[in-house]
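Note that this complex is displayed minus one protein chain, with the remaining chains in position.
Chain naming follows the written order as A, B and C, and within any one chain the residues start at number 1.
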Amino acid sequence: MMDSHTAFVAASYAAAALALAGLVGWIVLDQRIQKRAMRDLESRGVRRRSESKADKKS
Amino acid sequence: MMALFVRDVRLGLRAGGGALVAVLFFLAVIAIVPFAVGPDLKLLARIGGAMLWIGALLASLLGLDRLFQADRDDGSLDLLIMADRHLLPVTVLVKCLAHWFVSVLPLVLAAPLLGLFMNMEPKAIGATTLTLLVGTPAITFIGAVGAAVAVALPRGGLLVSIIILPLTIPVLIFGVSAAYGAMDASAAFLPPFLILAAITLFFAVLGPIASAAALRGSAD
Amino acid sequence: MNSAASRSGRWVDIANPTRFLDLAGRLLPWLAGLSTLALVAGLWMSFQAPDDYQQGSTVKIMFIHVPFAWLSMMCYTIMTLAALGTLVWRHPLADVSAKAAAPIGAVFTALALITGSLWGKPMWGTWWVWDARLTSVFVLFLMYLGIIALNRAMDDAAKAARATAIITLVGFINIPIIKFSVDWWNTLHQPASVLRAGGSTIDGSMLRPLLVMALGFTLLFFTLHVMAMRNEIWRRRITAMRRIAARGAERGRAE
Partner (left out) sequence: MRPCGEMILHGRGARKSGLLMRLVAENLGGERNGEVLFSGLGFSVAAGEALLVTGLNGSGKSTLLRIIAGLLPPSEGSLQMEALGDEYGSIADAAHYIGHLNAMKPALTLRENLEFWRQFGGAGPGRGRRSIDDALDAVGLAGIDDLPFSYLSAGQKRRASIARLLVVHRPLWLLDEPTSSLDSQSEQRFGQLMRDHLGDGGLIVAATHLPLQLGKSREIRLGAEQHAS
C-alpha cells in the first residue's frame, strides 16, 4: 500500500538526482572548456615555461 | 544599449562574484534572526516577511557603491557620459537593470527558501517574494542616485548606504504592509502592492535622471 | 627517470601536478565505474528495503540524507587537511584540492538540508526548525559559500589560497559541533544510530542499503573531486600559457 509520504520520498530523490546531475554537468562542461582552451593555445605554439626549458636542454 | 547590459551582466558574473556575496549576506542575516529573537516558530512566522524585507534591503545595498565607481576607475565612465547618442539617463537605467538582474534578482529567488526557514506559510512566502520582485528595483534606482553622488569618494560604500537607507523607507513600508496584507485577513494586499509598484515606476524615472545629473557634475 | 620515480609510488610523487594528472587519468574510469555500480546497487537495495514501522516510507529519504550529511562533513574535513597542507607544508596541490572541493561540498550540504526538510515536513510537521543540528549544518553551508566567494574575489591565486586556508581552519570548529550537537543539546534531530559505541541501533535490512549508498556517494564525491582538481590544474596552466602568449605576441611583433 502506498502511503501519503511517497511524494516526499520522490521529491527528495528527484532533488538529489537533479542537483548531482547539475554538478556533474558543470564539472564535465568545465573540463571541456579547459581542454579546448589548452588545444587552442597548443595549436598556436604556446608552451609552458617548464616545457620550453626542457626542450632547450635536450 | 543591449551591449551595455550584456557587458555589465558578464562583469557581475565573472571574477569578483558580486551576486554570490549579496545572497550570502542575505542568508547570513536571516540565519541570525532566530538567534536574536529565539527559535519560537510562531514568532518567526509572524515577523518572517519583515525580516526577509530587511535582509533583502541590506543585501541589495551591498554592491551599489561600485555601480559607477568601477567604470570611473578604469575611465569607461567618461566615455559613457560622452556618448550623447544615448541619453545618459537611459544609460544609467540600463546599468541599474543589469545590476538588479545580477545582484538583486538572486536575492528575490532565494527569498522563498528563507521563508521556509522562517516557518512562513506558503501564501505569505509567495506574497513576500512578489513584493520583493516588484519593490527591489526601486531600491536599486534610489541607490543609483547615491552611487552617482558618491562616485568620486574613495570609500563611498558606507556613505552610499547612509544616504540611501532613509530614502528607501517608503519602499519598505509598502512592501512589508503588502506582504502582511496577504497573511492577515483584516489587512488588504492590493492597495499597498499597487503603491509599491507605483513607487518603483516613479523611481525608475527619477533615479536615472538624478544620477545622470550627478554624474555629469562629478566629472573632473 | 620517470618510470623509476613512479615505481617507488610514494605520495611525494603526487605532489607533482603532472604526475597527478597522469594518475587521475588512470584512476578516474575506475572511480566513476565503481561509484555508478555502488549507486545503482544501493538504489535497488533501498527500494527493496521494508518500510519503517514508525517512519513509513520516508525512511527511504534517510538512505540519501545520511550519506549527504556525512559527505558534507567529510568534504570540509578534507578541505581542512588541504588548508593545513597549504599553510604548513606549502603543498602545490593542497590549494587545488581545497578549491575544487568547496563547490562539491556545498552541493552535498545543500542536498543534506533539502532532503532533511523533505523528511521533516511529514515527520515533524515543519520544513525547518532552528535546533542545534540543523542550524550548525546550515552554518556549514554558509561557510562553504563564503569560502567560494572569498576565493573568487581574489585575483592572485596564491594569496587567495592562504586567505581561504585560514578561514577554512577557523571554520573547522563547526564540524565537531555538528557531530556532537545531538548529544550535547536536547534536539529534535535524532541521535546518531549508525556509528556509535555499543553497535548500530538499526536493523540490518535498513543498514545494508544505507551503507551501500554511503559507499556509492563517497566514491562519487572522490570521482568529482579528482575531476574538479584536474580542471583546476588545467585552468592554472592555461592562465600561465596565456600570459606567455601575451608576451610572445610582443616578441613576434618585434622580429
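Points worth noting:
As a convention for this text, a residue touches a chain if its C-beta (ideal position, glycine included) is under 8 Å from a C-beta of that chain, and two chains touch if they have at least 3 such contacts.
In this text, all values refer to a predicted model and were calculated from it rather than measured experimentally.
One chain is not depicted; across the entire complex it touches B, C. Note on the undisplayed chain: of the listed residues C:88, C:158 or C:249, the one touching it is C:249.
Contact between chain C and the unshown chain involves residues 155, 242-243, 245-247, 249-250, 252-254. One chain of the complex is left out; on chain B, the residues touching it are 2-4, 6-7, 10-11, 14-16, 73-76, 78-86, 219-220.
Note that only the chains that are shown with their structure count from here on.
Rounded to a whole number, the gap between the C-alpha centres of chain A and chain C is 15 angstrom. Residue positions of chain B touching 2 or more other chains: there are none. Put simply, chain A touches chain C in their complex at residues 2-6, 8-9, 11-13, 15-16, 19-20, 22-24, 26-28, 30-31, 34-35, 37-38, 41, 44, 46-49. Chain C makes touch with chain B in their complex at residues 117, 126-131, 135, 138-139, 142, 145-146, 148-149, 152-153, 155. Interface of chain C with chain A (complex): residues 51, 56-58, 60-61, 64-65, 68, 103-104, 107, 110-111, 114-115, 118-119, 121-122, 220, 224, 227-228, 230-231, 234-235, 237-238, 240-242, 244-245, 248.
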